[in-house]
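Only one protein chain is missing from this complex, and each of the others stays in its spot.
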Amino acid sequence: MPNIKIKRERVKFASDNVTGACPEVLEAILKANDGDSTPYGNDQISTDLQNKLSEIFEKEVIVFPIASGTAANALALATMTPSFGNVYCHRLSHINNDECGAPEFYTGGAKLVNLQGINGKITAEELNESISGKGIVHHTQPSSVSITQVCETGEVYQLDEIKKISEVAHKHNLNMHMDGARFANALVSLNTTPAEMTWKSGIDVLSFGATKNGCLAAEAIIFFKKELVGNLGFLMKRAGHLLSKMRFVSAQLDAYLENDVWLKNAKHANKIGKMLSDGLAAHQEIEITYPTEANEVFAKFPRNMIEYLNAEGYKMNEDELDGKAVRLVAAWNTKEEDVNHLLKTIENKN
Amino acid sequence: MPNIKIKRERVKFASDNVTGACPEVLEAILKANDGDSTPYGNDQISTDLQNKLSEIFEKEVIVFPIASGTAANALALATMTPSFGNVYCHRLSHINNDECGAPEFYTGGAKLVNLQGINGKITAEELNESISGKGIVHHTQPSSVSITQVCETGEVYQLDEIKKISEVAHKHNLNMHMDGARFANALVSLNTTPAEMTWKSGIDVLSFGATKNGCLAAEAIIFFKKELVGNLGFLMKRAGHLLSKMRFVSAQLDAYLENDVWLKNAKHANKIGKMLSDGLAAHQEIEITYPTEANEVFAKFPRNMIEYLNAEGYKMNEDELDGKAVRLVAAWNTKEEDVNHLLKTIENKN
Amino acid sequence: MPNIKIKRERVKFASDNVTGACPEVLEAILKANDGDSTPYGNDQISTDLQNKLSEIFEKEVIVFPIASGTAANALALATMTPSFGNVYCHRLSHINNDECGAPEFYTGGAKLVNLQGINGKITAEELNESISGKGIVHHTQPSSVSITQVCETGEVYQLDEIKKISEVAHKHNLNMHMDGARFANALVSLNTTPAEMTWKSGIDVLSFGATKNGCLAAEAIIFFKKELVGNLGFLMKRAGHLLSKMRFVSAQLDAYLENDVWLKNAKHANKIGKMLSDGLAAHQEIEITYPTEANEVFAKFPRNMIEYLNAEGYKMNEDELDGKAVRLVAAWNTKEEDVNHLLKTIENKN
Partner (left out) sequence: MPNIKIKRERVKFASDNVTGACPEVLEAILKANDGDSTPYGNDQISTDLQNKLSEIFEKEVIVFPIASGTAANALALATMTPSFGNVYCHRLSHINNDECGAPEFYTGGAKLVNLQGINGKITAEELNESISGKGIVHHTQPSSVSITQVCETGEVYQLDEIKKISEVAHKHNLNMHMDGARFANALVSLNTTPAEMTWKSGIDVLSFGATKNGCLAAEAIIFFKKELVGNLGFLMKRAGHLLSKMRFVSAQLDAYLENDVWLKNAKHANKIGKMLSDGLAAHQEIEITYPTEANEVFAKFPRNMIEYLNAEGYKMNEDELDGKAVRLVAAWNTKEEDVNHLLKTIENKN
């Protein structure tokens, strides 16, 4: 890729996507490799997954396994937003900032209407004030709302916040999407059920993330409102996201969900995140900029400390998220000693 | 996926995509899983892959690993075809018939101009006659040519055929794309080199397939003409095909290429294909409809034999490819005994 | 437009679009210019037009006046064809050959499936055989059929031909579009009613052409099946085809329809077309290649006669329509003496 600068990210604490897969997921891939199977998701594992997720969400859901979170978001939005539609989202949201316009590509040119929100979360009030122009041919049409759970500042939407936003959306006949790239981390943070955090709070379609929390490349688009599925099968195939050996995506998700592996992984990551946050907060020169509610920590460091840490190999990236803070992420496999090493490195500076 | 009928394919001999990964590829995934790594293809394995493929193709190539063959084709075409462009291809081609309009989606609406060809292959003559309208604002503009190697009737383009087609394309300032979903099978069939079968014969961009021949989900877009890369990085990200843990795609390709695993797999599949073709041809009531030049066999069966085989679990699909024949595909792991079982089942009919 | 070669067309007999507007239409523009009016088609003239066309078509129709025939076709098709849909049409059709991919642009990438037809007309039989793949996720989906009336070889679809094609289309749940760029010429040729030639024969949506037959820039998309209108208002605005001073388009159409101006113009053009055709046919060296059924004449001339006529200022263009013939078109204002001049010029050659 010669003429493209790719953002080089720090490996340690840089993101939860620097990790590999957890052992249970790897084993499932090996097991799925035995024997032949019908391609394109018409296999037993994919069928079973549908049932397993219906049980977990306490409702019959329609599931589309997919290898990419960006594609999951964009395809989900394309089922609820016409080319002339508005998607209401936080100005910092991943769909708005970090997907190179994937929602626009998949919807055929919809408009992402940026809400200011409070910290990383949109509010029902601002949403309500922003929706306008319905039925007027000159204006793009209010169509859908997307929230990220865990959101882009590491905070978690509370159930009543989701409900209020959903109420506004549904009052205006808009559909609700949740970008759940870190769904498990939010879930264990809220100590609630998958059903409560989604359709019982008004979510219509979910991008269910698993890659960051222990899979290799596995996500799912989950429909709680079946009539929204529409032509997704065709859109997905047309985008090259209907993998021929789809059973290997399904197999990852199956193992991820089996025996609460996903919850175990997320609990660990959140615990390490908290430990890291507390450790940094204890330092006089470091300011935690957003409440640490899951596995992401946002902190302001003095300039010379950033340089020092970079020299030590930590390559902190100050530019992220509005220039306000450095983001540090704990993953399913981050160790307590990794946190201790970072804290001690900071300690050793002076 | 409730409201979508998905084409159910026969498992045995149905396609080479019913298989899993070969042992070398699986092992590479396990190995890549050790330790953390920068995401989005900025890892060591992906960098090394670039070099490895440059060696194999005897030329510095630009490589984009990708999980999907359909996406590889469509993105490759999007680098050489504007929204108002023409892609010249065989009417039976995968890009025209089996990708639900992916090339149209990725190019923003280009036109696939169907050539009749001879059997499954287009000819330089027909291509030359079909190119017209250049520079005239009322007509979509001739932009690219795409050929499939192994083509959709199981035949393989000879080097001089590729060269003649490329000459016509380049004479008209069109770019040449090869859909190499079964690249290895064609290569060992022709007993030639990767360089000879591609850029030395005028190919500008290659969709290098590996999934069907022993990977889980791994393909690559390979540029021989670097200036065509253009904005591919952005288009790929925007489509959700820049996987965060891309190193696992690269690792599959690396293992696939190492120690000639790919050639070994393809030779085996072609050998089994030939064995199957010969076995069927020996039967009085069965007609081989296209020459078996790689791992795909096309044959006409009497109606009652199809019904019989379906009853025996073989579910033959007569409707494929213009209704002319049933397609049977040998894979990297198809066994001689699988062929013998099929032939014996046929034998036992009478 | 510096880097674009624009196809230079012969003025005399080159097309019916070389003409201006007929006096009745011009007068209507002058009249509409008096006083202010609400923009964007919310004016009295536009409202009245809706009623006038409902009367003419003996059915309550929904009308969208528009300045461009290409846009009328593409927008009409976009209401009945998803991005992953197939439009079945003649290989020579204007939508396929002469609109630079407008249908693909407006549908978001649909596929125009080319039928061979007989001369310029598709047949119900070929259409029926071509429709396949419905519901299978790998294939673009059969969605609509488009026929051109007068068709691209100057022939006119007979009512029973339209009915048979519509029956096949509707049997497969496809919608029927008619590109009526020369609607009036076909109508007077068949000596039938607007209703008979459209919805009574199964047409669902019509591109009603008027520019070629006496307007400046005025066409209309007419819906006989109201539920197909869908989001057309938004699509049209989004494309820049909802003109602010739309009443001037409506005013042209109103005058065009009033007092049978449109039928008078078309009868004249057809009469001149017949006269031209007969005159050319009488010449030994000239071959009429398609039956002259409206105002277009297709004829083969000897090479040296073409050169001679070009030298005389007639610049005949042999390359049109498959290289088979030169097209000569009579317009609403072509005079008998124009025909006589051409015939005499030919006569004088020897």
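The chains carry the letters A, B and C, assigned in the order they are written, with residues numbered from 1 in each.
In the analysis below, a residue touches a chain if its C-beta (ideal position, glycine included) is under 8 Å from a C-beta of that chain, and two chains touch if they have at least 3 such contacts.
Since the structure is predicted, the reported quantities are computational estimates derived from the model, not experimental observations.
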{"item": "Residue in contact with the excluded chain [from B:K31, B:H138, B:K171 or B:K226]", "value": "B:H138"}
{"item": "Sole residue of A:A32, A:A110 or A:A294 that reaches the chain not shown, by the stated touch rule", "value": "A:A110"}
{"item": "Residue among A:C100, A:L159 or A:L228 that touches the chain left out of view", "value": "A:C100"}
{"item": "Interface with the unshown chain - residue positions in chain B", "value": "40, 82-84, 108, 137-138, 141, 231, 233-235, 237-238, 242"}
{"item": "Contact footprint on chain C, counting only the chain that is left out", "value": "1-4, 6-9, 11-12, 14-15, 17-21, 26, 29-30, 32-42, 62, 64, 67-72, 74-75, 99-102, 105, 211-212, 216-217, 226, 229, 232-234, 237-245, 248"}
{"item": "Chain A residues that touch the omitted chain in the full complex", "value": "1, 4-7, 83-84, 97-101, 104-105, 107-112, 114, 135-140"}
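We take it that only the chains that are shown with their structure count from here on.
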{"item": "Taking each chain's C-alpha mean as its centre, the one farthest from chain C", "value": "A"}
{"item": "Geometric centre distance via CA averages, chain C-chain B, whole Å", "value": "41"}
{"item": "Between chain A and chain B, centroid-to-centroid distance (C-alpha), Å", "value": "33"}
{"item": "Of all residues in chain B, the ones touching two or more other chains", "value": "4, 6-7, 99-101, 105"}
